[in-house]
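For this view, one protein chain was removed and the others were kept in their places.
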Amino acid sequence: MPNRPHTDIRTIPANAYVEGVYSIVNPQIGTTRAGKSYLKCLLRDATGEIVTRQWSFDESSLGDLSAAGFVWAAGHTQVYNGQIQFIAEQVKPVDVDEDELTALLPSTAFDIDAMFQEVRSILGTIGHPALKALADTYLADEELMAAFRRCPAAVSVHHAFIGGLLEHTLQLLKLADVILPMYPLLSRDLVIMGLFLHDMGKTVELKWEKGFDYTTEGNLIGHVVRGAIWLPVKAAIAAKAGERIQPDALRALQHIILTHHGLPEHGAVKLPATPEAIFVAMLDNLDAKTATALAHTRSDSVRETDGPFTEKVWTLGTRLYRPDPLK
Amino acid sequence: MPNRPHTDIRTIPANAYVEGVYSIVNPQIGTTRAGKSYLKCLLRDATGEIVTRQWSFDESSLGDLSAAGFVWAAGHTQVYNGQIQFIAEQVKPVDVDEDELTALLPSTAFDIDAMFQEVRSILGTIGHPALKALADTYLADEELMAAFRRCPAAVSVHHAFIGGLLEHTLQLLKLADVILPMYPLLSRDLVIMGLFLHDMGKTVELKWEKGFDYTTEGNLIGHVVRGAIWLPVKAAIAAKAGERIQPDALRALQHIILTHHGLPEHGAVKLPATPEAIFVAMLDNLDAKTATALAHTRSDSVRETDGPFTEKVWTLGTRLYRPDPLK
Amino acid sequence: MPNRPHTDIRTIPANAYVEGVYSIVNPQIGTTRAGKSYLKCLLRDATGEIVTRQWSFDESSLGDLSAAGFVWAAGHTQVYNGQIQFIAEQVKPVDVDEDELTALLPSTAFDIDAMFQEVRSILGTIGHPALKALADTYLADEELMAAFRRCPAAVSVHHAFIGGLLEHTLQLLKLADVILPMYPLLSRDLVIMGLFLHDMGKTVELKWEKGFDYTTEGNLIGHVVRGAIWLPVKAAIAAKAGERIQPDALRALQHIILTHHGLPEHGAVKLPATPEAIFVAMLDNLDAKTATALAHTRSDSVRETDGPFTEKVWTLGTRLYRPDPLK
Amino acid sequence: MPNRPHTDIRTIPANAYVEGVYSIVNPQIGTTRAGKSYLKCLLRDATGEIVTRQWSFDESSLGDLSAAGFVWAAGHTQVYNGQIQFIAEQVKPVDVDEDELTALLPSTAFDIDAMFQEVRSILGTIGHPALKALADTYLADEELMAAFRRCPAAVSVHHAFIGGLLEHTLQLLKLADVILPMYPLLSRDLVIMGLFLHDMGKTVELKWEKGFDYTTEGNLIGHVVRGAIWLPVKAAIAAKAGERIQPDALRALQHIILTHHGLPEHGAVKLPATPEAIFVAMLDNLDAKTATALAHTRSDSVRETDGPFTEKVWTLGTRLYRPDPLK
Amino acid sequence: MPNRPHTDIRTIPANAYVEGVYSIVNPQIGTTRAGKSYLKCLLRDATGEIVTRQWSFDESSLGDLSAAGFVWAAGHTQVYNGQIQFIAEQVKPVDVDEDELTALLPSTAFDIDAMFQEVRSILGTIGHPALKALADTYLADEELMAAFRRCPAAVSVHHAFIGGLLEHTLQLLKLADVILPMYPLLSRDLVIMGLFLHDMGKTVELKWEKGFDYTTEGNLIGHVVRGAIWLPVKAAIAAKAGERIQPDALRALQHIILTHHGLPEHGAVKLPATPEAIFVAMLDNLDAKTATALAHTRSDSVRETDGPFTEKVWTLGTRLYRPDPLK
Partner (left out) sequence: MPNRPHTDIRTIPANAYVEGVYSIVNPQIGTTRAGKSYLKCLLRDATGEIVTRQWSFDESSLGDLSAAGFVWAAGHTQVYNGQIQFIAEQVKPVDVDEDELTALLPSTAFDIDAMFQEVRSILGTIGHPALKALADTYLADEELMAAFRRCPAAVSVHHAFIGGLLEHTLQLLKLADVILPMYPLLSRDLVIMGLFLHDMGKTVELKWEKGFDYTTEGNLIGHVVRGAIWLPVKAAIAAKAGERIQPDALRALQHIILTHHGLPEHGAVKLPATPEAIFVAMLDNLDAKTATALAHTRSDSVRETDGPFTEKVWTLGTRLYRPDPLK
């Protein structure tokens, strides 16, 4: 967002002037005891979010703000209930271009192009010709790959940022790359392809342009089944191009995708029933849980004043202990 | 067992003469319809087990056979109900020395000395002085290390063979060694020590000299708590030798041991609540499940005539599909 | 099976001569104490099954019997352990044609052609043009419809007979036809199509020609997801023929198929989240449970000598009380 | 409520004068920052509820308002926090007669007399003389039938309105009436009686005159057991009048009542173990779940501005998708 | 059984002559390989059970044996498969009188009259007049009290013997008698009455004359609800005799009976929701579990040769350790 001034939310001090373009979340009309309407909402950028009020507000503009999703805001901060609050004087809908969008949403700390290149490079090591052709068919789908590069891995919890799906997928591929030599009986090619595709359906399960949320597709069908539905379509394209993948191999890949959540109560369609499916489900779980734990205890977003224990982290079922006792 | 002839059970054909020293399992008296007593039992060696009958049997020797645990047997095989059965003419109790014992129990396919040396070597990379001293204290406990080198990792299911605990522990240490660089926020030293110690209590939970089984200690206390109980004792020894480990670090290690089964219903005392404890529990699960799946589908013990699906494998909750579809 | 004599298994008395073509189940070699091999197996036809032995048996012919699946057998019955047993003198592999196959497998008591015609007729009442075109596309798939007409609804438990899927589907369609007027806010067309398609994937999940069992496809993917994968393919065919179904409607149908088992732990991919999906799941459950209960308590297969309570019926979780207290 | 003016709550606009008799819910004393007491409460009628404040309020009259349950209120509405709020100038306790009560509580959209007549008429088709006499004994209990006609079927969720129990019971009887011909092995008379009686205990489990709630009886005993306790009493009355019902039939009816919630964790005393009990439990579940889903997605109370997904509906375990995709 | 010879089953040696009257369990026809029918069954008396065969047996007398339930048998014992087996020469149906019945069924080790007197005596300490009158009404029901004195407390597991219900009830009353002074806020009278009545319904849930089993009543209704159904009937009798029990007290007693299994999944109709109901459920559980554990580890039926661990005891979920480590 090179051409407009922008105050990063994480750095906003009390009693300061603030202006910039922000994502607007949950705008609503409040009414003071005196009967006057005001705007209440959250503003977000890639660095955080801030409670915002505009005391003199024309109710009729609420619809425009909701529709736009992004606003230009200016005003001052003050402390209310021990919290910094943004008292805006102006809040106007704006259009944002691709670059600004990137700046407004929480995003991976790594370079997306570089990560995608690493994924390509690991897929390049697949030895089985038909599987390699299948991988190439996915890589050639530009629209899908564009989504794959930007899609978060979740609405919240772990890898909930632009590029999160790519980062998580790459981490799994790199882990597999170093681990697989220690499990020589596993089919390396199946595992690599399974990891590449296991969460691909998230590109239609989630929306991320204006805040992260589930799509109707995500609620009613889900990424697990959607990923499996795509597979025969891509295989048909690869077959037309000359590399027919055997039905058994296709089914083994579908099985990996359908079972990668491990248990039916966690969203798996079946229990994993091949060594490769079990390995993929376990590795996915290892990375998801470890990344979640580290994000709550050792990441940059942990503040010095946070206590030794987090609140209960629902996906882990417990409060986490933050200190590294060797430090 | 260099000096006595021995027919490996896996290779026994029908209608052949067989002799050798075997482990005797569940010896019982049967009675033929004609009222004659006979001996029925299983004989085992490191390669498998075989149903055995001795038709003319003196009941009074049953006690000796049970007490000995090992027998010298000779006789012929025949086919009964489609199964090869050993019709022994002689079954006599024998003493076995350490070497024979090794030959009679299923054992790791790897070299125990070499594996133990690898464990030592990875522990040697621990940077934190007190933790390193603690590791040395364990390594200096010769009785414990002797048990650690031979103990199976389980009574059945995964790594249920002599050296299984060592093999499983080493596999985890090697996995961690290559993975940890990808999780720089994890405390490498804590993870390495946690993995080394997580199942150490199995050395008193299990007995393995005469077939694998749980000890009374295993049934009433269990390896999870026993491992945690040992820790302050070892730390006290290390402290006397000059390296005092901080209470926080000790507690973090105990927490890893107490929680490495992941869920209370799987035997964890608490839910893992540090990133290191979560990582250890997930990695242990990954190796245990993957090794179990491979043993049932791709190992040498899978026979050509086995169908594509196994029976239900209880720890995995499902039948497994054996074929590698890329082969 | 017009041209060969055949004794129905249900009617076989003790000490009688029996001959006919039967399905052979689980043929195995037994050995008498005297060391002679004999054949042990079950023989089945549409009316029941009988324990069978052939005392003089050439082991080398076991493979042929297993491969054939069907045999011509002749011999006498006798009572052993209070049970009628078939002591066969001859057991020879045979080929069976389609008509004989029908005669050898348990089959619906209703006329398959007539039932299929009823299904067609109810589908004919669909008012929405695109949904109707979609139904016609399925009906035009002759291979699929041939399987749909013969497929059992399950390997055991309820509707485990040739034509069982058709009978169960028709029963649901007829129930919906009379019930839907009482729920005017439900979309009748969606419910009718959803019921028609909900179990269609069973045609590849199960095999039934030589006894009922799950296919590899059934074990690794399952009928729930397979049915959903087919839907866009059929919709594409219908679209080419001129009737494009809206994505929302397609998704609603997929959602019905994916959720018709009601709960993840019962095999649903998601919880049903539309009124139509909830209704379909509940109606399917009502018919499955009621049919199961009636089969165990009031059907022709219940014998006079059966006591008032059945054994525990696993899918219902309890023993059932047979008597109708008003009779 | 013919003789008093009454503004229906659903139709109340902002900034309007409102007066009428309403049910008062949860009256409490608030205190303004200035230290003055005010009344805060909800007012309800059959069409909805509205947040209400009376700024000048004499605390001493709170007890009277609580005791009365109904008030006459007058004042103006204003918008506060985007919600219409009723700022009452007067709130006085009043007595309400039976007609007004009907007008003040949410009530079935159908005619209670007509529905009850339909129930009578379906019960009239029972063929078994003793069961018919038993039905007549219930119908002759005027106090019970008066409660049965007005009782809601639940405190919230499904059929939570005056006449809800009658409406739900009639719906089940009508469903059974059209379905039972398709299950000829079910005892129609038992099912019809079972459906009539299955929820009869709700007439003492719930109270509805002054808002819907559980009685002490409902909390400590519950409608399931209470309904079963009544049965022998009614049977004794029928027997005195000349029709003795066999103990087996009585027990079968009690079993239906005791098991109609299907699972112990849902309140069933036993698992349903007769075909009729299973059918009743399944049909009850089908209507309850379908009615709940339709009420949240397709009923008049769904507003145009509601989004495509509801909040999570607890009894269904999920958010519901509202649109009918064929419309 | 004074007038007929009887060998106690527990004391039967190998190779001995045996005769006496026994309960016959599960009589069936077997057939020898030679085609001859024989009788196989269990014989039981109060001291144990023994596998029995009669090699020459006329099939037509099987029905008489089944119907009688008791037989006079004579023959010799031999050892088969390490187990003592009774090879009967004669097995004839007989009638047994009340005394013999007592001798043939496992029975409490205590004096039934004395125990019943103790129950009466503790009930005599109830201070509340109406509750005392209610207790007297139960005690005056001679048929019920006769059943209460003999009924086992279960079909198997704990107190599964004649007089078991009385012994268990008395143990609970005596425990409460010494414990209640330490919980002065509990209503002693309610607890005492609740304990007296909590399992009273077992007198119709179980049958015990010819081996212990559930009645149809037990399967379809159960002792929990039956006990609650009886209560108002007894209260009505007490009221006629002049002591009217308040509805609240009656309901509190019903609540204790309906909830004494603690959890719905264990058969409780509701969760216990009064201090007295919670106390009764907990005390019942304490005695049931402790008595079960002692019966499997420290009772006379534990043999010297039993190992330190029992098989898994299903109601306790685990194997039990037998030795008392202080002995």
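General observations
Here the chain labels run A, B, C, D and E in written order, and each chain numbers its own residues starting at 1.
In this section, a contact is a pair of C-beta atoms (placed from the backbone, for glycine too) under 8 Å apart; a residue touches a chain by one contact, two chains touch by 3 or more.
No experiment lies behind these values; they were computed from the predicted model shown.
The chain not shown here is in contact, across the full complex, with A, B, D, E.
Touching the missing chain, out of B:Q90, B:T216, B:S299 or B:T315, is residue B:T216. Touch with the chain omitted from the figure is made, among E:A46, E:L186 or E:L206, by E:L186.
Across E:Q28, E:Q90, E:S156 or E:T318, the single residue that touches the chain missing here is E:T318. Checked against the hidden chain, the listed residues B:R53, B:H158, B:H255 or B:R319 yield one contact partner: B:H255. Of the residues in subunit A, those that touch the hidden partner chain are 78-82, 308-309, 319, 321. For subunit E, the residues touching the chain absent from view are 128, 131, 171, 174-175, 178-179, 182-183, 185-187, 189-190, 246, 248-249, 251-252, 255, 270-275, 278-279, 282-283, 285-286, 289-290, 293-294, 297-299, 316-321, 323-327.
Within the complete assembly, residues 216-217, 219-222, 224-225, 228-229, 232, 251-252, 254-255, 258, 264-265, 267, 269-270, 273-274 of subunit B touch the chain that is not shown.
By our rule, only the chains that are shown with their structure count from here on.
Considering the contact criterion stated above, the chains in touch with subunit A and with subunit C alike are B, D.
Graph distance from subunit A to subunit E, where chains that touch are one step apart, equals 2.
Chain centres here are means of the Cα atoms, and by that rule the chain farthest away from subunit D is B.
In terms of residue-numbered contacts, A-C and D-E present the same interface, as over half of their contact pairs agree; the other options in D-E, A-D or B-E do not.
Two chain pairs are in question, C-E and D-E; the one with more C-beta pairs in contact is D-E. Subunit A and subunit B have centres, each the mean of its CA atoms, that are 42 Å apart.
Note: centroid distance subunit B to subunit C, computed from Cα atoms, is 44 Å. Across the assembly, subunit C contributes residues 216, 219-220, 251-252, 255, 270, 273-274, 319, 321 that each touch 2 or more other chains.
In terms of which chains touch, the assembly is arranged in some other way, matching none of the line, ring, star or all-to-all patterns. The set of touching chain pairs reads A-B, A-C, A-D, B-C, B-E, C-D, C-E, D-E, using the touch definition from the header.
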